[in-house]
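For chain A:
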Amino acid sequence: MHDIQTRIRAGYLDRRRFLSGTAMAGAASLVGFGPKSLRAQAKPTVVNSIRSLSNPYHATWNAGGEAFAKWAGAEYVTLVTEGDSEKGVADIKAIIARTGGDMVLNVDPNESPDARPIVEACEAAGVHVVTQWNKPDDLHPWDHDPYYVSHISFSGVPAGKAMAEALFAKMGGSGGIVALGGILSNTPAIERKKGLDEALAANPDVELLDFQTANWDPNKALELTNAWLTRFGDDIKGIWAANDGMGLAALEALRAEGMAGQVPVSGIDGIQLAVEAILAGEFAGTVAWDPFWQGGMGLSIGYHARTGAFDPSKEPREHREFYGTGIVVTEENAQEFYDNNIKASPELDFTDLWGRVAGQIQYG
Partner candidate 1 sequence: MNRDTLRQLMPIVTLVVLVVLVAAFQPSFVNPATLLGMASDTATLFVLGMGVTFVIMLGGIDLSIQSVASLASVAVALLITPLGYLAFPVAVLVGALAGLLSGIAHVQLKIPSFIATLAVGGVAAGVALLLADAQAITLGEVERGYVGWITGTSLGIPHEVLIALVVLALGTVVQHYTAFGRYSQAIGAGEPAAHAAGIRVGLHKTIACMLSGAAAGLAGAILAGRLASGSPTLADQLLLPAIAAVIVGGTAITGGVGSVWRTLVGALIITVVRSGMTFLNVDIFIQQSVFGAMLVIAVALTIDRSKIPIVK
Partner candidate 2 sequence: MSTAAPAPALQLVGIEKSFPGVKALQDVSITLGVGEVVGLIGENGAGKSTLMRILSGVYQPDAGNIRLHGEDTVLRNAQDAARRGIAMVFQEQSLLPNLTVGQNIYLGAEAQFSRMGIVQWSRLYAAAARQLAKVQVDVDPSTITGDLDFATRQMVELAKAMTLEEAGEGHLVILLDEPTSVLEQADIDILFARVRALKARASFVFVSHRLDEVLALSDRVYVMKDGGVVAELPAAEADTRQLHQLMVGRDRHSEYYREAQQRPFGEKVLLETRGLCAGAHYRDVDLTLHVGEVLGIAGVIGSGRESLCRTLFGFEQPTAGEILLDGAPARIAGPADAVAAGIGYVPRERRNEGLVLFLSVAANMTLASLRRVMRHGMIDHAAEARLAGEWVERLHIRTPSIRALCLNLSGGNQQKIVLAKWMNAHARIIILDHPTRGLDVGAKEEVYDLVRSMSAQGLGVLLIADTLEETIGLCHSIMVMRDGRVTRRFDAPSGAKPRQVDLVEHMV
(Lines give C-alpha, C1' and ligand atoms only; values in the text may rest on other atoms or scores of the structure.)
Protein backbone atom coordinates (compact mmCIF):
# COMPACT_ATOMS: atom_id res chain seq x y z
CA MET A 1 0.00 0.00 0.00
CA HIS A 2 2.88 2.25 0.87
CA ASP A 3 4.27 1.51 -2.51
CA ILE A 4 1.30 3.00 -4.29
CA GLN A 5 1.25 6.00 -2.09
CA THR A 6 4.82 6.85 -2.79
CA ARG A 7 4.29 6.24 -6.43
CA ILE A 8 1.49 8.71 -6.56
CA ARG A 9 3.16 11.35 -4.50
CA ALA A 10 6.63 11.14 -5.84
CA GLY A 11 6.95 9.17 -8.99
CA TYR A 12 4.01 8.61 -11.20
CA LEU A 13 2.72 12.11 -11.22
CA ASP A 14 6.09 13.53 -11.81
CA ARG A 15 5.94 14.75 -15.38
CA ARG A 16 9.46 13.73 -16.20
CA ARG A 17 8.87 10.19 -15.15
CA PHE A 18 5.50 10.11 -16.78
CA LEU A 19 6.93 11.21 -20.08
CA SER A 20 9.92 8.95 -19.91
CA GLY A 21 7.63 6.18 -18.70
CA THR A 22 5.47 6.23 -21.80
CA ALA A 23 8.03 7.10 -24.41
CA MET A 24 10.74 4.83 -23.21
CA ALA A 25 8.78 1.98 -21.78
CA GLY A 26 8.83 -0.02 -24.99
CA ALA A 27 12.55 0.38 -25.36
CA ALA A 28 13.18 -0.08 -21.68
CA SER A 29 11.31 -3.32 -21.60
CA LEU A 30 13.15 -4.58 -24.64
CA VAL A 31 16.45 -3.75 -23.07
CA GLY A 32 15.39 -4.90 -19.66
CA PHE A 33 14.53 -8.51 -20.12
CA GLY A 34 17.99 -9.75 -20.90
CA PRO A 35 19.40 -9.71 -17.40
CA LYS A 36 16.01 -10.71 -16.04
CA SER A 37 16.00 -13.93 -17.97
CA LEU A 38 19.42 -14.66 -16.57
CA ARG A 39 18.14 -14.04 -13.10
CA ALA A 40 15.24 -16.35 -13.79
CA GLN A 41 17.75 -19.18 -13.82
CA ALA A 42 18.28 -18.80 -10.12
CA LYS A 43 14.77 -18.20 -8.79
CA PRO A 44 11.38 -19.06 -10.26
CA THR A 45 9.56 -16.14 -11.87
CA VAL A 46 6.59 -15.05 -9.78
CA VAL A 47 3.49 -14.16 -11.77
CA ASN A 48 0.26 -12.47 -10.76
CA SER A 49 -2.70 -12.72 -13.17
CA ILE A 50 -5.52 -10.32 -12.37
CA ARG A 51 -8.46 -8.67 -14.02
CA SER A 52 -7.06 -5.25 -14.71
CA LEU A 53 -4.84 -2.55 -13.34
CA SER A 54 -7.54 0.04 -13.72
CA ASN A 55 -9.16 -0.54 -10.34
CA PRO A 56 -7.66 0.17 -6.93
CA TYR A 57 -8.33 -3.32 -5.67
CA HIS A 58 -6.19 -5.11 -8.21
CA ALA A 59 -3.64 -2.33 -8.28
CA THR A 60 -3.01 -2.94 -4.59
CA TRP A 61 -2.92 -6.67 -5.30
CA ASN A 62 -0.18 -5.96 -7.80
CA ALA A 63 1.72 -3.90 -5.24
CA GLY A 64 1.62 -6.85 -2.87
CA GLY A 65 3.03 -9.03 -5.61
CA GLU A 66 5.84 -6.57 -6.23
CA ALA A 67 6.62 -6.48 -2.52
CA PHE A 68 6.87 -10.27 -2.39
CA ALA A 69 9.08 -10.44 -5.48
CA LYS A 70 11.41 -7.95 -3.88
CA TRP A 71 11.43 -9.95 -0.67
CA ALA A 72 12.19 -13.17 -2.55
CA GLY A 73 14.52 -11.56 -5.07
CA ALA A 74 12.62 -13.09 -7.97
CA GLU A 75 11.55 -11.71 -11.33
CA TYR A 76 7.99 -10.39 -11.17
CA VAL A 77 5.42 -10.39 -13.99
CA THR A 78 1.87 -9.11 -13.99
CA LEU A 79 -0.76 -10.32 -16.47
CA VAL A 80 -4.16 -8.73 -16.92
CA THR A 81 -7.23 -10.31 -18.50
CA GLU A 82 -9.09 -7.04 -19.18
CA GLY A 83 -12.20 -9.10 -18.55
CA ASP A 84 -11.39 -11.46 -21.42
CA SER A 85 -11.14 -15.08 -20.29
CA GLU A 86 -9.49 -16.17 -23.51
CA LYS A 87 -6.81 -13.52 -23.17
CA GLY A 88 -6.26 -14.47 -19.57
CA VAL A 89 -5.67 -18.13 -20.36
CA ALA A 90 -3.59 -17.36 -23.45
CA ASP A 91 -1.34 -14.95 -21.57
CA ILE A 92 -0.74 -17.49 -18.86
CA LYS A 93 0.24 -20.08 -21.46
CA ALA A 94 2.56 -17.54 -23.04
CA ILE A 95 4.36 -16.80 -19.80
CA ILE A 96 4.63 -20.52 -19.05
CA ALA A 97 6.23 -20.97 -22.45
CA ARG A 98 8.58 -18.07 -21.89
CA THR A 99 9.76 -19.20 -18.49
CA GLY A 100 9.85 -22.81 -19.52
CA GLY A 101 7.61 -23.61 -16.58
CA ASP A 102 10.01 -22.26 -13.97
CA MET A 103 7.49 -20.02 -12.30
CA VAL A 104 4.82 -19.60 -9.65
CA LEU A 105 1.39 -18.34 -10.55
CA ASN A 106 -1.07 -16.52 -8.32
CA VAL A 107 -4.25 -15.99 -10.27
CA ASP A 108 -7.63 -14.35 -9.85
CA PRO A 109 -9.43 -16.03 -12.77
CA ASN A 110 -11.66 -13.78 -14.81
CA GLU A 111 -14.57 -16.18 -14.39
CA SER A 112 -14.83 -19.38 -12.36
CA PRO A 113 -14.63 -21.69 -15.39
CA ASP A 114 -11.25 -20.24 -16.41
CA ALA A 115 -9.62 -21.86 -13.40
CA ARG A 116 -9.75 -25.35 -14.89
CA PRO A 117 -7.78 -24.71 -18.10
CA ILE A 118 -5.36 -22.57 -16.11
CA VAL A 119 -4.71 -25.27 -13.54
CA GLU A 120 -4.43 -27.91 -16.25
CA ALA A 121 -1.91 -25.82 -18.17
CA CYS A 122 0.13 -25.26 -15.01
CA GLU A 123 0.02 -28.91 -14.05
CA ALA A 124 1.18 -29.93 -17.51
CA ALA A 125 4.12 -27.54 -17.33
CA GLY A 126 4.97 -28.20 -13.70
CA VAL A 127 4.05 -24.71 -12.53
CA HIS A 128 2.90 -24.16 -8.95
CA VAL A 129 -0.37 -22.30 -8.94
CA VAL A 130 -2.58 -20.61 -6.37
CA THR A 131 -6.05 -19.51 -7.41
CA GLN A 132 -8.17 -16.93 -5.66
CA TRP A 133 -11.85 -16.02 -5.65
CA ASN A 134 -13.09 -17.91 -8.71
CA LYS A 135 -13.02 -21.61 -9.49
CA PRO A 136 -15.58 -24.28 -10.32
CA ASP A 137 -16.90 -26.07 -7.24
CA ASP A 138 -15.67 -29.44 -8.43
CA LEU A 139 -12.10 -28.36 -9.07
CA HIS A 140 -9.94 -29.10 -6.04
CA PRO A 141 -6.23 -28.57 -5.35
CA TRP A 142 -5.84 -32.06 -3.93
CA ASP A 143 -6.90 -33.56 -7.24
CA HIS A 144 -3.96 -31.85 -8.88
CA ASP A 145 -1.11 -32.56 -6.51
CA PRO A 146 1.39 -31.15 -6.12
CA TYR A 147 1.17 -28.22 -8.52
CA TYR A 148 -2.24 -26.85 -7.61
CA VAL A 149 -1.17 -25.62 -4.21
CA SER A 150 -4.15 -23.75 -2.81
CA HIS A 151 -7.32 -21.91 -3.52
CA ILE A 152 -8.05 -18.85 -1.43
CA SER A 153 -11.41 -17.20 -1.27
CA PHE A 154 -13.29 -14.87 0.96
CA SER A 155 -16.79 -15.85 1.67
CA GLY A 156 -18.94 -13.10 0.26
CA VAL A 157 -21.91 -14.20 2.33
CA PRO A 158 -20.74 -12.91 5.73
CA ALA A 159 -19.29 -9.79 4.09
CA GLY A 160 -22.53 -8.98 2.29
CA LYS A 161 -24.43 -9.70 5.47
CA ALA A 162 -22.14 -7.64 7.70
CA MET A 163 -22.40 -4.66 5.38
CA ALA A 164 -26.17 -4.96 5.20
CA GLU A 165 -26.31 -5.02 8.97
CA ALA A 166 -23.97 -2.03 9.28
CA LEU A 167 -26.17 -0.22 6.80
CA PHE A 168 -29.39 -1.10 8.65
CA ALA A 169 -27.85 0.03 11.90
CA LYS A 170 -26.94 3.39 10.44
CA MET A 171 -30.46 3.74 9.00
CA GLY A 172 -31.94 3.18 12.39
CA GLY A 173 -33.11 -0.35 11.77
CA SER A 174 -35.98 0.26 9.38
CA GLY A 175 -36.89 1.72 6.00
CA GLY A 176 -36.40 0.95 2.32
CA ILE A 177 -33.09 0.20 0.66
CA VAL A 178 -31.93 -0.30 -2.90
CA ALA A 179 -29.09 -2.60 -3.85
CA LEU A 180 -26.45 -2.56 -6.60
CA GLY A 181 -25.15 -5.97 -7.65
CA GLY A 182 -21.99 -7.01 -9.48
CA ILE A 183 -21.75 -9.01 -12.70
CA LEU A 184 -24.47 -11.56 -12.28
CA SER A 185 -22.33 -14.55 -13.12
CA ASN A 186 -19.49 -13.75 -10.67
CA THR A 187 -19.22 -15.88 -7.55
CA PRO A 188 -18.48 -12.92 -5.24
CA ALA A 189 -21.47 -11.05 -6.66
CA ILE A 190 -23.72 -14.01 -6.01
CA GLU A 191 -22.37 -14.62 -2.51
CA ARG A 192 -22.56 -10.99 -1.42
CA LYS A 193 -26.14 -10.81 -2.68
CA LYS A 194 -26.87 -13.93 -0.66
CA GLY A 195 -25.49 -12.24 2.47
CA LEU A 196 -27.73 -9.27 1.79
CA ASP A 197 -30.73 -11.56 1.44
CA GLU A 198 -29.92 -13.25 4.76
CA ALA A 199 -29.69 -9.90 6.53
CA LEU A 200 -32.98 -8.81 4.99
CA ALA A 201 -34.67 -11.97 6.21
CA ALA A 202 -33.43 -11.24 9.71
CA ASN A 203 -34.63 -7.63 9.61
CA PRO A 204 -38.27 -7.57 8.52
CA ASP A 205 -38.47 -3.82 9.07
CA VAL A 206 -36.09 -3.19 6.21
CA GLU A 207 -37.58 -3.47 2.74
CA LEU A 208 -35.57 -4.11 -0.42
CA LEU A 209 -37.17 -1.66 -2.83
CA ASP A 210 -35.21 -2.81 -5.87
CA PHE A 211 -32.14 -4.81 -6.79
CA GLN A 212 -30.34 -4.06 -10.03
CA THR A 213 -27.02 -5.16 -11.40
CA ALA A 214 -24.50 -2.49 -12.32
CA ASN A 215 -21.82 -4.96 -13.48
CA TRP A 216 -19.20 -3.51 -11.10
CA ASP A 217 -19.40 -0.36 -13.28
CA PRO A 218 -19.49 2.99 -11.43
CA ASN A 219 -21.05 4.76 -14.41
CA LYS A 220 -23.95 2.33 -14.52
CA ALA A 221 -24.29 2.55 -10.75
CA LEU A 222 -24.60 6.31 -10.92
CA GLU A 223 -27.26 6.12 -13.62
CA LEU A 224 -29.24 3.51 -11.72
CA THR A 225 -29.13 5.47 -8.50
CA ASN A 226 -30.40 8.54 -10.29
CA ALA A 227 -33.33 6.63 -11.71
CA TRP A 228 -34.09 5.13 -8.29
CA LEU A 229 -34.16 8.58 -6.75
CA THR A 230 -37.00 9.37 -9.10
CA ARG A 231 -38.80 6.11 -8.65
CA PHE A 232 -38.59 5.86 -4.88
CA GLY A 233 -37.58 9.38 -3.87
CA ASP A 234 -37.33 9.80 -0.12
CA ASP A 235 -38.36 6.18 0.47
CA ILE A 236 -34.72 5.26 -0.02
CA LYS A 237 -33.12 5.16 3.40
CA GLY A 238 -29.97 3.30 2.45
CA ILE A 239 -28.01 1.93 -0.49
CA TRP A 240 -26.20 -1.41 -0.41
CA ALA A 241 -23.52 -1.88 -3.05
CA ALA A 242 -21.65 -5.08 -3.84
CA ASN A 243 -18.36 -3.21 -4.09
CA ASP A 244 -16.88 0.14 -3.18
CA GLY A 245 -16.62 1.47 -6.74
CA MET A 246 -20.35 1.22 -7.28
CA GLY A 247 -21.05 2.44 -3.77
CA LEU A 248 -18.93 5.55 -4.27
CA ALA A 249 -20.76 6.29 -7.53
CA ALA A 250 -24.10 5.95 -5.75
CA LEU A 251 -22.76 8.32 -3.10
CA GLU A 252 -21.97 10.90 -5.80
CA ALA A 253 -25.49 10.58 -7.17
CA LEU A 254 -26.75 11.29 -3.65
CA ARG A 255 -24.35 14.20 -3.29
CA ALA A 256 -25.73 15.76 -6.45
CA GLU A 257 -29.13 15.71 -4.78
CA GLY A 258 -27.74 17.09 -1.55
CA MET A 259 -28.44 13.77 0.14
CA ALA A 260 -24.88 12.61 0.83
CA GLY A 261 -24.52 11.77 4.50
CA GLN A 262 -28.26 11.54 4.97
CA VAL A 263 -28.70 8.29 3.09
CA PRO A 264 -25.96 5.87 4.13
CA VAL A 265 -24.19 3.68 1.57
CA SER A 266 -22.28 0.48 2.13
CA GLY A 267 -19.57 -1.03 -0.02
CA ILE A 268 -17.14 -3.94 0.02
CA ASP A 269 -13.40 -4.14 -0.83
CA GLY A 270 -11.93 -1.56 1.54
CA ILE A 271 -10.44 0.88 -0.95
CA GLN A 272 -9.05 4.17 0.25
CA LEU A 273 -11.85 6.44 -0.97
CA ALA A 274 -14.42 4.19 0.72
CA VAL A 275 -12.62 4.33 4.05
CA GLU A 276 -12.40 8.10 3.72
CA ALA A 277 -16.14 8.16 3.04
CA ILE A 278 -16.72 6.22 6.26
CA LEU A 279 -14.65 8.80 8.11
CA ALA A 280 -16.76 11.52 6.52
CA GLY A 281 -19.89 9.80 7.79
CA GLU A 282 -21.23 9.08 4.31
CA PHE A 283 -20.46 5.38 4.11
CA ALA A 284 -21.86 2.89 6.59
CA GLY A 285 -18.97 0.52 6.09
CA THR A 286 -16.83 -1.64 3.88
CA VAL A 287 -15.01 -4.96 4.10
CA ALA A 288 -11.27 -4.88 3.49
CA TRP A 289 -9.89 -8.02 1.91
CA ASP A 290 -6.38 -6.73 1.99
CA PRO A 291 -5.52 -7.30 -1.64
CA PHE A 292 -1.91 -6.47 -0.74
CA TRP A 293 -1.90 -9.71 1.27
CA GLN A 294 -3.70 -11.55 -1.55
CA GLY A 295 -1.18 -10.45 -4.15
CA GLY A 296 1.84 -11.11 -1.94
CA MET A 297 0.82 -14.11 0.14
CA GLY A 298 -0.75 -15.95 -2.82
CA LEU A 299 2.65 -15.88 -4.47
CA SER A 300 4.41 -16.70 -1.24
CA ILE A 301 2.38 -19.89 -0.71
CA GLY A 302 3.13 -21.04 -4.23
CA TYR A 303 6.76 -20.00 -3.96
CA HIS A 304 7.33 -21.86 -0.73
CA ALA A 305 5.71 -24.97 -2.17
CA ARG A 306 7.97 -24.76 -5.19
CA THR A 307 11.13 -24.15 -3.22
CA GLY A 308 10.34 -27.14 -1.03
CA ALA A 309 9.49 -25.35 2.22
CA PHE A 310 6.41 -27.53 2.43
CA ASP A 311 4.79 -30.31 0.45
CA PRO A 312 1.30 -29.32 -0.64
CA SER A 313 0.09 -32.90 -0.75
CA LYS A 314 0.86 -33.26 2.93
CA GLU A 315 -0.94 -30.10 4.02
CA PRO A 316 -4.40 -30.38 5.55
CA ARG A 317 -7.35 -29.52 3.32
CA GLU A 318 -8.00 -26.34 5.25
CA HIS A 319 -4.67 -25.13 3.89
CA ARG A 320 -5.61 -26.14 0.36
CA GLU A 321 -9.00 -24.48 0.06
CA PHE A 322 -9.57 -21.81 2.63
CA TYR A 323 -11.29 -18.58 3.36
CA GLY A 324 -9.04 -15.65 4.09
CA THR A 325 -9.89 -13.08 6.70
CA GLY A 326 -11.71 -9.95 5.71
CA ILE A 327 -11.75 -6.94 8.02
CA VAL A 328 -15.10 -5.28 8.53
CA VAL A 329 -14.50 -1.54 8.60
CA THR A 330 -17.18 0.67 10.09
CA GLU A 331 -17.27 4.03 11.87
CA GLU A 332 -15.85 2.45 15.01
CA ASN A 333 -12.60 1.14 13.57
CA ALA A 334 -12.28 3.28 10.44
CA GLN A 335 -9.72 5.71 11.82
CA GLU A 336 -7.61 2.94 13.18
CA PHE A 337 -7.78 1.02 9.93
CA TYR A 338 -6.93 4.13 7.97
CA ASP A 339 -3.88 4.86 10.09
CA ASN A 340 -2.56 1.30 10.05
CA ASN A 341 -3.36 0.16 6.56
CA ILE A 342 -3.66 3.16 4.30
CA LYS A 343 -1.43 5.90 5.68
CA ALA A 344 1.22 3.40 6.67
CA SER A 345 2.28 0.49 4.58
CA PRO A 346 1.31 -2.84 6.10
CA GLU A 347 4.25 -4.99 7.02
CA LEU A 348 3.65 -8.54 5.94
CA ASP A 349 5.54 -11.55 7.16
CA PHE A 350 5.76 -13.55 3.98
CA THR A 351 6.66 -16.69 5.87
CA ASP A 352 3.44 -16.66 7.89
CA LEU A 353 1.61 -18.64 5.23
CA TRP A 354 -1.42 -19.82 7.14
CA GLY A 355 -1.92 -17.00 9.63
CA ARG A 356 -5.13 -15.78 8.04
CA VAL A 357 -6.84 -19.07 7.38
CA ALA A 358 -10.46 -18.73 8.48
CA GLY A 359 -11.63 -22.23 7.79
CA GLN A 360 -12.02 -24.60 4.89
CA ILE A 361 -14.25 -23.49 2.04
CA GLN A 362 -17.77 -24.85 2.25
CA TYR A 363 -19.91 -25.49 -0.82
CA GLY A 364 -23.63 -25.27 -1.31
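How these were chosen: all candidates are chains of the complex that A comes from, given by their letters.
What we mean here is this: a residue touches a chain if its C-beta (ideal position, glycine included) is under 8 Å from a C-beta of that chain, and two chains touch if they have at least 3 such contacts; residues count from 1.
The structure displayed is predicted, hence computed values, not measured ones.
Candidate 1 is the partner touching chain A in this complex, chosen from 1 or 2. Within the complex, the chain A residues that touch candidate 1 are 21-22, 25-26, 28-30, 32-33, 36-37, 53, 62, 77-80, 82-87, 89-91, 93-95, 97-98, 100, 111-114, 116-117, 136-138, 183-185, 190, 213.
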